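One protein chain omitted, others in place.
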Amino acid sequence: MTNVSIMTFNILSILPILILSGFGMIVLLVDVLSSRRLGEKNLLAYISLIGIILAAIFARSPAGTTLFSFNESFAIDNYSLFFNFIFLLSTGLTILISHSYIKREEINHGEYYALILFSTIGMMLMAAGADLLNIFIGLEVMSISIYILTGFKRSKLISNEASLKYFLLGAFATGFLLYGISLVYGSTGAINLKQIASFIASKGGISDPVLLMGMGLIIIGLGFKVASVPFHAWVPDVYEGAPTAITAFMSVGPKAAGFAAFLRILITAFGSAHDEWQKIIYILAILTMTTGNVIAIAQTNIKRMLAYSSIAHAGYLLIALVSANDMGVSGTLFYMLAYTFMNIGAFAIVIVLSRKGDEFIQINDYAGLGFKHPLLALAMTLFMFSMAGVPPTAGFVGKFYIFSAAIKSGYIGLAVIGVINSVISVYYYLRITVIMYMKEPTREFAPLTISPLIVAAIAISVIGTLHLGIFPSKVMEIAQQATLMLK
Amino acid sequence: MLNLVALILLFPLIGTVINGLAGKRLRKETVGYLACGAIGLSFLVSFMVFIGLLQLPPDERLFEKHLFRWIESGSFISAAALQVDPLSVVMILVITGVGFLIHLYSIGYMHHDKGYHRYFCYLNLFVFSMLLLVLSNNFLLMFIGWEAVGLCSYLLIGFWFEKKSASDAAKKAFVVNRVGDFGFALGIMLIFLTFHSIDFTEVFSAVSHGNFEKGSFTVTMITLLLFIGATGKSAQIPLYTWLPDAMEGPTPVSALIHAATMVTAGVYMIARCNALYLLSPFTMTVVASIGVITALFAASVGLVQNDIKRVLAYSTISQLGYMFLACGVGAFTAGVFHLMTHAFFKALLFLASGSVIHALSGEQDIRKMGGLKPHIPVTYKTFLIGTVAIAGIPPFAGFFSKDEILLEALVRGNFIYWSLGAFAALLTAFYMFRLLFMTFHGECRVDHHAMEHLHESPKNMTLPLVALAGLSFVGGFFGIPGANALEHFLAPVLGGHGHTEVRGAVSAGHHGAWLPYLMMVISTAIALVGIFLAYQMYIKKPGLSKKLAERFRLIHKLLLNKYYVDEIYDAIFINPTKKISTQVLWKVIDVRMIDGSVNGIAWLVGRIGSVLRHLQTGYIRNYAFYIVVGCILIIVLAVFGR
Amino acid sequence: MPMLSLVTFFPVIGVFFILFMDSRRKELVRVTTLLVSIVVFVLSLPLYFNFNAHAYEMQFVEKLPWIPSFGINYHVGVDGISLFLILLTTFLMPISILASWHITKHVKEYMIAMLVLETGMVGVFISLDLFLFYVFWELMLIPMYLLIGIWGGPRRIYAAIKFFLYTMTGSVFMLLAIIALYFLNYRATGNYTFNLLEFYRLELSFAVQFWLFIAFALAFAIKVPMFPFHTWLPDAHVEAPTAGSVILAGVLLKMGTYGFVRFCLPLFPEASHAFIPVISWMAIVGIIYGALVSMVQDDLKKLVAYSSVSHLGFIMLGIFAFNIQGIEGGITQMINHGLSTGALFLVVGMLYERRHTRMIADFGGLTRQMPVFATFFMIVTLSSIGLPGLNGFVGEFLILVGTFKSRILYASIATSGIILAAVYMLWMFQRVMFHEITHEENKKLTDVSKREFAILLPLIIVIFWIGIYPSSFLRKMDASVNHLLRQTGEGVNSVSRLQKQNKQTMPQIDIVSETKTEWE
Amino acid sequence: MLAYLFYIVAAITVTTAVYLIFEKNPVFGALYLIQTMVSLAVLYILLEAQFVAAVQIIVYAGAIMVLFLFVIMLLNLDIGEETKNALPYQRIPAILMGIALFTIICIVIRSKLLQGKQDQYTTAFVQGVGNTKLIGNLLFTEYLLPFEITSILLFVAAIGAIMLAKRKL
C-alpha cells in the first residue's frame, strides 16, 4: 500500500462546511423534536443564523495563507474565502427574508432552513474546489437542494412547474458538464485544475480539439448555472415560480457559486488558453446582457423582470470573465457582493409587499408606494438605481470595476456594448421608481406586518449597497488580494 | 469744467431711476418737472462743457474721462469712458436742448395719460442712452448707447401697449434695428481684429498714421458693416420700414426720437468714423447712393400719405437720406449741419403736428382736417416756419444745410447725386406744403364732434413750439457760408476732410466762386416750384390731386402702399421663416426626425423585447433545444473557431 | 477649514435635519430648507472673496484618499472657471426653494431632493478626480429625475425618463473614456490615479484623443444640449416644476459646457482643435435652429427651453474659439444664461401659478394688471436678448469677439442669432404682456407678491451688476483661462499636421496593444 | 474475440437506447434503459472496471431504474400520455441537431487522442491490488472530501424526496 498517496487532511479547512452541515442536522432535529409545540418555529431561523455566523467566523484560512488540502483538491485561499463570505451573506439574508415569508405561505418546515444550509455547503465546495470532481459534487449538492427549494410550495402548481423545469434542464445541462469533464479528463489525464494547467502548459497551449470541446462543454454546464444566454431559458420561469425568498437566494448564491467555479476553472486550468475561450465568453457576454436587458423591458411581473435583470447581470459578470485579468477577477468578486446586497434587498421588498395568495408581483401593484411606505420605497429605489449602476451605489462601483477590467484588457467594444446595455437596463429599473413615485395607487395598501428579521435584511442590504458604493475601498482591497491566489 | 461731463449722463439717469422706482407714488407735476429738470440741468452742464471746450485751443479740443473698466478680457478692453470733442458737444447740445423742449412739451401733451411716470422714465432713459451714445469714447460703449436708444424707442413706440399696432410697431422697430446692429457688432469685431483696439482715438490715430492703404478690403468691410448699423438706426433703405410704423408712439416721442435725435445716430456714427470712411471710396459711394435713393424714395412715398405723422416720418427718412448723401460724398460737416437743423425743424414739425392732433382729440388723418389756421394760430405759425425750413426757403435753417449738401454732392460727387437730390428737394417742398395746406387751409373737414373740442394747446406746449421755431429760423446761421462757425468748430474732428477744403478748391477754380451762389438760387427755385405745385393742387384746384391720382392710378396706388415694401418683406423673410420654423424645423426635424428617432430607438428596443420574450415559450423542450443549439455553436467555436 | 466640502455637504446635513421632521409641518420644512440653502450660499461667499485671482492653480484644494487601491481620491478644488458656477449654484438654490413655496404635495421629499441636488451640482463643479466627478455627475441625475417625475406636469413621466436616459446614454461613454484615460495614464507614468491634474500632463496620440474626445463630448453635448441632442430639453423643461426648470436651465445645462472647458479642451487639445469645425457648426446650427423653433412655440416654457438651445450654442461657440475672449465670454455667458433663463422660468412659473396655463395665447395685456411684474419680465427678457448694459450682452459679445478672432465666418453667422433672439423673445413678450386683455380670467390677476419680489429682485440685481461691472467676474477668471489656453495651445501648432494625418486615415484607437496586460 | 463482443454489445446498447427514445410506453422505455445499462456494464468489464460495472448493475440498473419503474407504476400513466404535442415542428430539427452534434463530436474525436498523462494504474498494477480495493483506498484517502460530501448529497435527496412527494407532512 505504499503507492497510495498520503492524504493531506486538514479538518480546519472544511470547518465552515462541517459547521453548516452540523447546523443543518440540528435544525432538522429540532424541527422534529419540537414539531407541534414550537408552532412559530422562530427558533429554526435563529439556529440557522447562528450556524451561518459561526461558519463565517471560521471561514478563514487556518494558516492565514493559501491552503490546499485533500490532495490539493480543496483550496482555502482568499478567493474562496471571499466567495464563502458572499455565500454566507446571501444565505443569511435569505433566511432573514424567509422567516416571515414561509410562515405566510405555510411552508414553514425545518427542511427549508436545512436545505438552504446544505446548498450553501455545495456553493462553498464549488468555490473552494480545486479539482473538477469537487466542483461537480458541490454543484450537485447546491443544485439538488435548490431544485427542492424551488418546488417547496408543493401545493402550488406554479412552484411544481418551476421545480420540474429547473430540474430537467439542470440535469440536462449537468450531462453536458459531465461530458465536458470526461473529455478534459480524457485528453489531459487529470481532473485537478492545477494538473490540467500544467499539462496544457507543458504542451504549450491547447492544440487538442478534444480538450477544446471538453472546455466548451464545461462552459455550457456552468453557463447554465450562471444563466448565460442561450442557457438562460429556465431562469425567468423558475424565478417566477419559486418561492420569492428562494428566488432571491437563487439569483445570488448559485450564481455566485457558478461564477466562482467558472473563474477558477477557466483561469486556473485554462489560463494559458485564454485566447481560445475568451471569444466564446465574449459572445456569451454580449448575448446574455443584451437579451436579458431587452426582454426585461417587456416584463410586467416584478419577479420575472428581476429574473431577466439577473440574466443581464450575469452578462456583465461575463465581461469581467472575458477580460480575465486581476481586475476582472476582483471585479467579479466585488460585483457579486454588491449584487447580493441589492438583489436580495429588492426581493425582500417584494416579499414585504406581498400577501398570501395575493402576491402583488405585478409591477403596477407598486403604484403609489412611494408616499405610502416611504422608507420601503426609498430602499427599493436605492436597489433599483444600484442595479442600474448609478452612483453612489454598490452597483455603480461594481460596473465601474468590470468595465475597467474590460478596458484594461483592451475589450473596448465589449465595454461599449456593456454600457449601452446598462443604459437600456436603466429604463426598466427606472420604471419601478416611476410607478412607485409617479403613479397614483391603484390598490389599497393593507397595513403591512413586517417582521423584524426582514427589516434587518433590508437594512443590511441598504447599508451594504451604500457602503460599497461610497466606501468601497476596503472590500476592493480584499477582493484584490483574493485574485492573487488563482493562478 | 470738462470734468463735469459725467454729470450730463447722471442727471437723466437719476431722473429715470426716481421716476421708474417711485414715479407711481409721486404727483404728476413732480414727475414731469423732475424729468424736465434733469434734462435741463443736463443741458446746462452740456453748455458748460461746450464753453470749457471752447477755451481750449482748437487742436486740443479732445477730452477723455475715464469712469471705470468695463469689459476686459485679454487684449479686448472696453472701458466705460467718455469723450468730449466738438462733434460730441454739438450732439449733446442738440440732444439736451431739443430734448429739454420736448420734455417740457410732454408735460402738457401727456398730462392725461395713465402711464405718465412711465413715460418720463423712458424719456429720461432715452436721453441718457443717447448721450451715452455720443459721449462714449469707444465703439462698444457707443454700442451700448446705440442699443439702449433702440430699447427706449421700443418702449416708447409701444407705450400704448394695449394697441396691437403700437406693440407690433415697437417690436418691428427693435427687430429691424437689431438687423442693423448685427452689422454694427460685426463691424466692431472687425475693428478689434484689425486695430486691436476699439477706442476711437487709437483706431483713428492708427488710420491717420497711414497704416492702411486707401480702399483696402478690411476697411471697406468695416465701414460697410458699420453702415449697415447706420441704415438700421437711421432708417435708410433697406431697413427704413420701422420708422413710419414708429409713429404709433406718442407724438413727442416721434419728435425726439424718431426725428431729432436717435435716428441721426447713424449719421453721427459715420461722421465719427470719417477717418475710416474716407479710406474706402467704395463704401462712400454706397453711403451716398443709399442716401440719395432713400431721400428720393421716401419723398415719393411722402407725396401721397394721409396721416400727418406718417408724412413727417417719410420726410424724416428722406432728410436722413440727405445727411447720408453728405457723408457719402465726404461732406461730413454738411451732414452734421443738416443733422442739427433738421433736429430743430423736424422736432418743431412733429410737436406742432402733435399740437394739431391734440387739438383734434387724436385725429391724425389730414383728409379730416383743413382750415385749422384760425383755430390754432400758434401751432399754425410754428408749423409754417417748420415747413418753410424743411422746404428750403432762405433764410430758414433747412435752406442752408440742404443747399450745402446739394452743393457738395455736385462738387464732390457727381451730377446724378445732385439731380436726384434736387428732385427730392422738389418733392419735399411739394409734400410738405401739401401737408400744410391740407391741414390748415382750405375747407374744414373736421367732424363736428372733434370740432367742439378744438382748442389751442396750453402754454407749456406752445412755448417749446415757439422756441423751436426760433431755432429753425436761426439754426442755419451757424453754418452760413462765409461765417462757417460750425465748420470751424468741427474741423478738429471732421478735420481736413471738412468742406473748407472744398470751398477752397471751389473758389480756387474748377467751377468758379459763383457756383455756391448759383446753387443757392437754384435750390430756392426748386423749393418754390414745389410750393407752387402744392398750392396749385391743394388750394387753387382742390380736385386736381384726385384727377391725377386716377390718371396715374397704378403709381398712386404703389406710392400709397409704400411700394409694398412691408408686404414684400413679409412675403420673403417673415412668413417663410415662420412657416419653415413651424412646419419643417419644429414639426418635422425636431419632433419627427430627432425626437422621432430617439423615441423610435426606445420603441424599437421595447418592441424587440416584446418579440424576443416570446422565445421564452414556457416549453422545457424549447429551452433544451436552445441549449443544444448553443452547445453546437460553442463547440464549433471552440474547436474550429481558431 | 475645508470650505469646499462644507459647501458641498452642508445640504446633506440639512437633509438629515429635515428627514426627522414631521412631514405635515410643511412650513417648517420649507423654512428649514430655505435657511439651509441660504447658509450654503453664505458659506460659498468666502470662496469668492478669498479667491486669488492671480493664480491659475486650483485653490481651496482638499485631497483625501478614497479608494486607494484604484488611486481614487476625494480631491476637490476651485479655479477661476468653476468658481462662478459654484456661486451660481448656491445663489440659485435659495431662489429656487423660495419659488417652490407653492408645492404642497410631498413637501418634505421635495425639499430633500432639492438639497441632494445641490450637493450633486456643487460636487460636479469642484471635483478634480474624474471618478469623483462622475459620481457627482450621475448622482445629481436622481433628484432631478424625481423632481421632474413627481412634481412635474402631465407628461412628467415621459419627460423624466427621457431626461434620465438621454443623459445616462451620454455619460456612460464618458465613463469608459475615463477608465481608458486611467489606463493610458498608468501606461505613461506607472501611476494608478484618476487625478485630473495629472491627466492634464498626459500626452496622448491623436488617435486616442480623437476617440476619447468623442466619448467625453457626447456626454457633454447631450447635457448642454447641443443640436441635435437637445430634444430632451423641451420636454424636461415643460414638465418640470418651476424650481426644477430653474435649476435645470441654470445649473445642469452648464455642466455640459463646463465639462468641455474642464475636460475636453485641456485633456485632448489636439482633438479639440480638430473638432472645432464640427462643434462650431453644431453650435451654429443650434443657435439658429433653436431660435427659429423657439420663435414658433406656443408654450412659454417650451419657448424658453428652445431659446436655451440657442443660447448654449453661443457658449459652445465661444469655448471652441480657443481664445481668451471666447472662453471668458463662454463662462460669463454660462452664468448669464443661468440667471436670465432661470429668471425667465421663474417668471413663467409665476404666470402658471396664477393661471395654470402656459399657452401664450391664453395671456395678453398683462401689463395693465401686473405692472411690477411686467417690469421684471421686461428686464429679464432684455437680459436674455443680450441688451447691452445687462448681463447677457457681456458674455455674448465676448463670445462673438472671440469667435470672430478665430473664424470670421462662424461669428458672422452666429451673430444673426442675436437678431432672432430679439424676434422670438420680444414677440413672446408682446403677446403675453401687451395688447388688450382678451381673457376674462386675466383681469383678476394680481401683481407680484412679496415672496415673488424677493425671488426676482436678487436676480435682477445680479443681471445689472454683471452688465455694468463685469470686471468683478472677468478678472477672477483671467488667470485660469489663460492657463487653460496654454494647456490647449500647445496642441495648436501641431494641429494642422494632425488634421492632415486625420484625413488620410481614420484614427484607430489602439488601447488594446497599449494597455493590454497579460494575466500574470 | 473481444472486438466482436464489443461490437455486439455496442449494437445492443445503441439499439435499446434508440428504442428508448421512440418507445411510447414508459414502462418499456425503462426496461430498454435497463438493458442499455446492463450492456454498458459489460463494456465496463471489457474496460477492466469491475467495480464500476458492478455498481452500474446494482445501483443504476437495479436501484435507480426500479425507482423509475416504481414511479411510473405509481402514477399509472397511460400510453396516450403524450397526445398533446405543442411543438411538432421541433421534432425534425431536434433530430438534425442531434445528428449534427454527433457529427461534430466524431470529427473532434477522430483527430488526435489521448495525449494525456499516463498514470500509474496500469492493468497489471490494478490487477495486483484489485480494482475494488484500489477504488476503496482512493475514496477514503484522496477523495475523502467528495465522498463525504456525497453523504450530504444523498441526505438532501432523501429530505427532498420526502418533502416533495409525501402526501401529507
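Think of it as A, B, C and D in the order they're written, each chain with its own count starting at 1.
In this section, a residue touches a chain if its C-beta (ideal position, glycine included) is under 8 Å from a C-beta of that chain, and two chains touch if they have at least 3 such contacts.
The working rule: contacts and distances are computed from a predicted model.
Think of the chain that is not pictured: of "NADH-quinone oxidoreductase subunit K", "3-methyl-2-oxobutanoate dehydrogenase (2-methylpropanoyl-transferring)", "Na+/H+ antiporter subunit E" or "Sarcosine oxidase subunit alpha", UniProt labels it "NADH-quinone oxidoreductase subunit K". The chain we do not see here touches A, B, D in the full complex. Check A:25, A:178 or A:470 against the missing chain and you find that the one touching it is A:178.
Along subunit A, the points of touch with the absent chain fall at residues 133, 136-137, 140, 144, 147-148, 151, 154-158, 160-165, 167-168, 171-172, 174-175, 178-179, 181-183, 185-186, 189-191, 236-237, 240-241, 298.
One chain of the complex is left out; on subunit D, the residues touching it are 2-3, 6, 10, 13-14, 17-18, 20-21, 23, 26, 29-30, 33, 36-37, 40, 43-44, 46-49, 51-52, 55-56, 59-60, 63-64, 67-68, 71-72, 74-75, 77, 81-87, 90-91, 94-95, 97-99, 101-102, 105-106, 109-110, 113-114, 116-123, 125-126, 131, 134-135, 138-139, 143, 146, 150, 153-154, 156-158, 160-165, 167. Mapped onto subunit B, the footprint of the missing chain covers residues 613-614, 616-621, 624-625, 628.
We take it that only the chains that are shown with their structure count from here on.
Look at where the CA atoms of subunit A average out and do the same for subunit D: the two points lie 30 Å apart. The geometric centre of subunit A is 78 Å away from that of subunit B, both derived from CA atoms. The set of subunit B residues touching two or more other chains comprises 602, 622, 629, 631, 635, 639. Listed for subunit A are residues 209, 212-213, 427, each touching two or more other chains. For subunit A in complex with subunit D, the residues that touch the partner chain are 1, 3-7, 9, 14, 17, 21, 28, 70-71, 73-74, 109, 111, 114-115, 118-119, 121, 125, 133-134, 137-138, 140-141, 144-145, 147-148, 151-152, 154, 163, 185-190, 195, 199, 203, 208-210, 212-213.
Remark: subunit D residues 86-87, 90, 93-94, 97-98, 100-101, 104-105, 108 touch subunit B in the complex. Of all the residues in subunit D, the ones that touch subunit A in their complex are 104-105, 108-109, 111-120, 137-138, 141-146, 149-150, 152-153, 155-157, 159-160, 163-164, 169.
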